[in-house]
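Got a structure for you, written out below as structure tokens; questions coming shortly.
A single protein chain has been removed from this complex, and every other one stays in its place.
Chain lettering (A and B) follows the sequence in which the chains are written, and residue indices restart at 1 in each chain.
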Amino acid sequence: MSSSPPPIISVRNLTKEYKIARRTEGFIGAVKYLFSRKYDTVRAVDRVSFDIYPGELVGYIGKNGAGKSTTIKMLTGVLVPTQGEVKVNGIVPYRDRTKNGQNIGVVFGQRTQMKWDIPVIESFRLMKEIYQIPPDIYKQNMEIFCDVLDIGSLLAKPVRKLSLGQRMKCDLAIAFLHNPKIIYLDEPTIGLDILVKENIRSFIKTMNAERNTTVILTTHDLNDIDSICQRAIIIDSGKIVYDGSIDAIKARFGTHKVLHIEVKDNLRQGDEVVQLPAGVTVQEFGEHRIKLHLNKEAASLAEVIQTLIEQYNIVDISIEDVSIESIVKQIYQEGWHE
Amino acid sequence: MKRLKKYLILTEQSLQVAMTYRVRFFTTMVTGLIQVLALYYIWKVVYAGQKSLGGYTLSEMVTYIFISYAVRNLYTFNTERKISENIRDGSVIIDLIRPLNYQLARFFESLGSVIFEGILVGIIVIAVGFGIFHIKGPASFMYGTLFAISLTFSVLINFSLSYAVGLLSFSTTSIFGFINAKRFISNFLSGGLIPLTFFPPWLHKIAFMLPFHAMVSSPISIYLGQIEAYQIANVLLEQLFWVIILWLAGYFMWAWASRKITIHGG
Partner (left out) sequence: MARYIRLYWMMWIQGIQAQIEYKSSFIIGNVATILGQVTGIALVWVLFQKIGHLNGWSLPEIMLIYGIAALPYGFFELFFNGVWSLNRYIRMGDFDRLLVRPGSSLFFILADQPMLHGLGNIATGTVIILLASRQLDIRWDMCNLLILGFMVAWGTLIYISINTITACTSFWFVASGTNFLYLGQRFRDFTVYPLDIYASPLRILLTWVIPFAFTSFFPSTYFLDRDDYRVFVYLIPVIAVLFFGIASFVWRIGVNRYESTGS
């Protein structure tokens, strides 16, 4: 085998700082604010480095305000970094926005690229012009997108008449329209129902498989990452806390479950759940509720539930995967130990 | 007192918001000074070789433009914009479930920018007027006091008009056209740009049949002492008349508008 191709995105020590004015509350605060302002410097992105190779599907994960969008905006050329280097397809994005723009497609969360009051198709026609898409490619892509995303019937409608899901599907199609090498998706499934989510996920996977499009995705939804991405970069407080395969995360946390148990008994703070196997931690205990965190590898789920049934008068049990927030939190607190 | 307090907190908060924007305050002030300065030069040219025009000497006219600017500056045009934005983005619903009178709430809210941008900028501009351009003070202490009362009425008249225009958003998507139209008409017919005595008789008559003159022309005539003491009561009563009429108009418009929300869902 030959050596792997050079990275399509290369980031070294990328840093972005913001200045934020400090305010105090109330009327006096407002008066003070009027005359003198103190600024805090906030590092939204702090010396981040990574390489992304052509055709990779990367999930960029983090809590709100962790620095996800700021990174994406530096990659797309919207923001100029405070420090560090960024190269996308051999171009420094903020220095050559025009050239970079031709190579990329972007979906910014719930912000549409389309014009609100005119039919959807007009926005497609405009993008054809903006990206100078050859007619045959335009035609071919429109056919594929109408088919896969099922947007054919929407094209004649004004954008304001579309539902959120319909709009997102159209925006996604627009982002892919000029066959970009790289696609950035900033929260593409937020607020959408499960069917639309599935549709969007399978579309992204298809495009990646057929055209080798590199996809960088930020999301809150662990299922997005799970079904689309091979690799995850986890960021917290501007720093990368994990960069590796999704499988490794799943192996580590996929076996982790959260149990919510509702009981008839009136639990008191001092009482503790007794006789629980190792690998189970109590996260909440009180009133009529117990919340447990357990690792299936260390403790058998059945055994735990059995123990609980013996001990309490159980009304309801629900079992959940751990949330992205708690994974990030845990990795951040404990680090990633192989 | 307690009832007033819940409205005053609205004023305090909008004042705080206004104070956050200190660059805006600065630009408002600079624009004001530039405008008045330009008018000053224009009128100086106009008065070349003339002693009196439209019943004003040059020094009275200079006083007029400074005071007129200060008065017009109290009429920030944010009221109608805020109301129409609230209506269009649907947040007006929140006001419906609050135990506040919508009209009063909007009035006390508007006072925030009146106090900060209106009064403060006005004081600075007038201070420049006194210091550099030797404009006249009010005719007497009594005239000054009555001027202040008259000014209060004009703020109320302007608010009521803005409020009514803002509520038009319930039935039109073209609110900005109405806001602009209101601004152009009221600038022209209020005597804000040129004293109404310059108008030909027919236009003068029309101007005095409409409420706009009570916004600028009336308070300034009191300030300059152009109205005999015994007639001032008439001027103030006329202003009060317009305050009541326009406030009621706004009241009924809100009744109509809120019925539209509650029955038709906005």
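The rule is simple: a contact is a pair of C-beta atoms (placed from the backbone, for glycine too) under 8 Å apart; a residue touches a chain by one contact, two chains touch by 3 or more.
Remember, it's a predicted structure, so these values are computed and weren't measured experimentally.
The hidden chain makes contact, of the residues A:86, A:104 or A:142, with A:104. The chain omitted from view is touched by exactly one of B:20, B:101, B:152 or B:258, namely B:20.
Across the interface with the omitted chain, subunit B contributes residues 20-24, 27, 30-31, 34-35, 37-38, 41-42, 45-46, 48, 50, 53-54, 172-174, 176-178, 180-181, 184-185, 187-188, 193-194, 198-200, 203. One chain is missing from the display, and on subunit A it is touched by residues 18, 21, 44, 64-70, 73, 76-80, 94, 97-102, 104, 106, 108, 111, 113, 115-118, 122-123, 125-126, 129-132, 158.
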